[in-house]
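One chain of protein is taken out of this complex; the other chains stay put.
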Amino acid sequence: MAHVWRMIAQRLALGFLTLFVVSLLIFGATELLPGDFAEAILGQSATPETIAAIRRDLGLDQPFHTRYVSWLGGVLQGDFGNSLANGQPVIELITKRLGNTLFLALYAAAMAVPLSLALGILAALFRNSIFDRMSNALALTSISFPEFFVAYILILWFAQSGMFPSIVRLSEGISFGETLYRCFLPALTLTLVVTAHMMRMTRAAIINLLASPYIEMARLKGMSPIRVILRHALPNALAPIINVVALNLAYLITGVVVVEVVFVYPGLGQLMVDSVSRRDIPVVQAVALIFASAYVLLNLTADVLSTLSNPRLMHRR
Amino acid sequence: MTNSINRSAGLSRRSVLRGATALGAAALILPAGMRAASAEPKKGGILRIGMGHGSTSDSLDPGSWDNAYSQVFATSRHNYLTEIDADGALQPEIAESWEASADAATWTFKIRQGVTFHSGKALDAEDVIASINYHRGEDSKSAAKPIVDGITDIKSEGSHTVVVTLDAGNADFPFIMSDYHIAMLPAKDGAIDPTTTDGCGPYVVDHFEAGVEAKMTRNPNYWKSDRAHFDGIELLPIVDGAARQNALISGQVDVIDRVDLNTVHLLKRAPNINVLSVTGSQHYVFPMDSRAAPFSDNNVRMAMKHAIDREELVEKILNGYGSVGNDHPISTANRFHAGDAIEQRTYDADKAKWYLKQAGMDSIDLELSVSDAAFGGAVDAGVLMSEKSAAAGINLKVTREPSDGYWSNVWMKKPFVASYWGGRPTEDWMFSTAYKSGVNWNESFWENARFDELLAAARSELDNDKRREMYVEMQGLVRDEGSTVIPMFASYVMAHTNAVATPEKVAPNWTMDGFRIAERWWFA
Partner (left out) sequence: MSTLISILWFAVAVVGAMALGWLFRALVVAVLPQRRAHEMRKAPLTASFGILVILVYVLVAVFAPVIAPFGESEVVGGEFLPWDSTYLLGTDNLGRDMLTRMIYGARNTVGIAFIITALAFFVGTVLGLLAAVVGGWLDQGLSRSVDVLMAIPSLIFSLLLLTIFGTSVLSLVLVIATVDATRVFRLARSVAQGIVVMDYIEAARLRGEGKWRLITREILPNAMAPLVAEFGLRFCFVFLAISGLSFLGLGIQPPTADWGGMVRDNATLITFGDLTPFLPAGAIALLTVAVNFVVDWQLHKSSGLKE
């Protein structure tokens, strides 16, 4: 176990390094994008004088490194600054949306992960049967439609009849059940989008092991196929499965901007895209850091779990 | 003095007239009873509006209102000095009346008595001056700075009179005071607070979260007794076109704007849905950089103008919701539109070839930089133009630029681009914004001495017939020598449920009834 704890400590330290590099990269990339906040906010109405006035006012006329260092200094003291666009503290802008994003991600994951594991295991069990082929084909079809297209189809079926709302409005003080109901369509869309990937990986990882001698042995001992898969194949297939699950969870947190747009869901993705197009650097940076942290943590969890699931990695020489 | 700028207080006593729009000159000609017979506005209900704009970075700062969401939101909570009615005529709002000096360079506004802000503060001249001054001056960060740059001095005479001095005569100055940026905000120590939601408009803001929603309730002390019929307004940004339509169909909103033109024919079939289209001054343009070859040669520009099938663009890009343009920016909604005085330009490949030959060429390769950031369908419009211009020997290569950064990176940087104008209520405003030599937004960098001379003369001319003559000549100049292709005027297309009632005429100057849906519409 000491090995694992050391790995976690090491990876967390590296995680902070990752965050630092990401912040530098995003800051630099936003800098390289054509136009700055002043030009973006004025758009077609820009004049040289007003652009200069905005830059002066917000300190955008300072050189790149000065601005980055002052931003970094603030962050290290827990101050993420104010949004350039509307002057609100970045923390305030983000807190509520982060909650929404995590809620939707967990909601979708709670549906998608059990579903895809179960389907994957069943498909491996009944491999090459009509069930296997059909569930595969359906999952693949759903994954090969772009997210917005899946969303539109669900809206056509479930929202136009009034069964579920087509835009999500999260007012204050609605019950948990009501929240689940209102967020159902975006969560279902995301479920359809991520299920196929996890299901196919589960199936492939299990089938990959089924020809191993120890499985052969278990079978020869007369174990039932489902028991062979659950007790012997699955534990050894966990590493790739955990990895693909982590990858998809990260996606559910960081990559769902299109679904947010279609269902008008107030999450972080929308905030990120809006802020990039306005060059609102403090907000872009803060959201990028959240996304990066989510990724680093999920990744670390996946690696720890994979290690724990594989005794050989646990006792690596 | 023209009818539109010298308006006595007596004419605008709205309470004697019913309805929201019947206040222009036309109302005086129509028998009063005709309008009274049409639907009587009823009070009550909460109007939910789905807008095709609005983002998490919208702000309350009047200098930054750059999209229809911010603009409708602003107009719902604020009032302006003047208002443009559905017929395009100017109406008094916070300014009760106004007078110009003989050279139209000094304007005296009488401020309405008894108007209070939502906070209870009474509005006076100081608030008006601070609200205008916010956009002026060296340190102004406002997008409206260029339009108030002509003001050299602004002062109060007593508590309810404001005197504005301009650097030159401008017969249309009161029109400028209706601009959506220049809202009347409460002043404190001579300056407004740009982060306040306090205003003297029809609705009081309860809750605003940028990019999510704005909730408002009726201002109980609103000075207009015949406006603001809803109990409350909910303004939602629904940027995705399909989501917006579905929110309307499934009854989650009552009104939407920016109806997707590709599917408007299908939306029309939905029960209980009305599609509302108004043709106004919004137009789509393709400016060519006249400073450098090949567009420095007017023959090339004329060739391009003749190589475009305008009818096809209106039919396919606007799905018929618009009208063809004649390469000048003045719309039929404007007072001095040339009408039949200037012949409509049509697609003529032979003529285009002839012009090309005049320029000493048989064929020419051009690059058109477009993005749907310029206007919805700009990329498709470019593709159609390129298909049609090939027959005239113009090989148009269409490059789709990223929407992100289009206005700072492509527009006025690349030689041939797509752009749009919401249009301006007056000819002078439109021309001096984008066609006068050397102005900031002269997107084609076009310079014409005769045009500038006419523009200056017409601006301070108070005789309508003479002005018309001058403006028609200017439209001809832009059409035949200008460096901008103006193929189409696009309608504002909205849709609402049957529960919503609108005035008989909906204003064409901006989307959502000139942004004033909140105070002009009602539930049937």
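Per-chain residue numbering starts at 1, and chain names A and B are given in the order in which the chains are listed.
To be clear about the criterion, a residue touches a chain if its C-beta (ideal position, glycine included) is under 8 Å from a C-beta of that chain, and two chains touch if they have at least 3 such contacts.
Please read these numbers as outputs of a predicted model, since none were measured by experiment.
S.K.: Name every shown chain in contact with the chain that has been left out of the document.
M.R.: Computed over the complete complex, the missing chain touches A, B.
S.K.: Check each of B:T263, B:T346, B:S363 or B:N395 against the chain that is not shown and name the one that touches it.
M.R.: B:T263
S.K.: With respect to the chain omitted from the figure, which of A:A9, A:L156 or A:M217 is a touching residue?
M.R.: Selected residue, touching the omitted chain: A:L156.
S.K.: Looking at the whole complex, which of B:L384, B:L454 or B:A507 touches the chain that is not displayed?
M.R.: Residue touching the absent chain, from the options given: B:L384.
S.K.: Counting contacts across the full complex, list the positions on chain B that touch the omitted chain.
M.R.: Here the touching residues of chain B are 241-242, 245-246, 260, 262-263, 266-267, 315-316, 319, 371-373, 379-380, 382-384, 386-388, 398-405.
S.K.: Just checking the interface: what residues of chain A touch the absent partner chain?
M.R.: On the side of chain A, residues 14, 17-19, 21-22, 25-26, 29-30, 32-34, 127-128, 133, 136-137, 140-141, 143-149, 152-153, 155-156, 160, 196-197, 200-201, 203-205, 207-208, 210-211, 239-240, 243-244, 247, 250, 254-255, 257-258, 269, 272-273, 276, 288, 291-292, 295-296, 299, 306, 310, 312-313, 316 touch the unshown chain.
By our rule, only the chains that are shown with their structure count from here on.
S.K.: Can you tell me which positions in chain A touch chain B when the two form their complex?
M.R.: 33-35, 39-50, 53-54, 56-57, 83, 85-87, 93, 148, 152, 155, 159-160, 162, 165-167, 169, 261-264, 266, 270-271, 274-278, 280, 283
S.K.: So in the complex, the part of chain B that touches chain A is made up of which residues?
M.R.: Going through chain B, the ones touching chain A are 50, 55-61, 64, 66, 138-146, 195, 209-213, 236-240, 242-243, 246-247, 249-253, 403-405, 407-409, 411, 419, 440-441.
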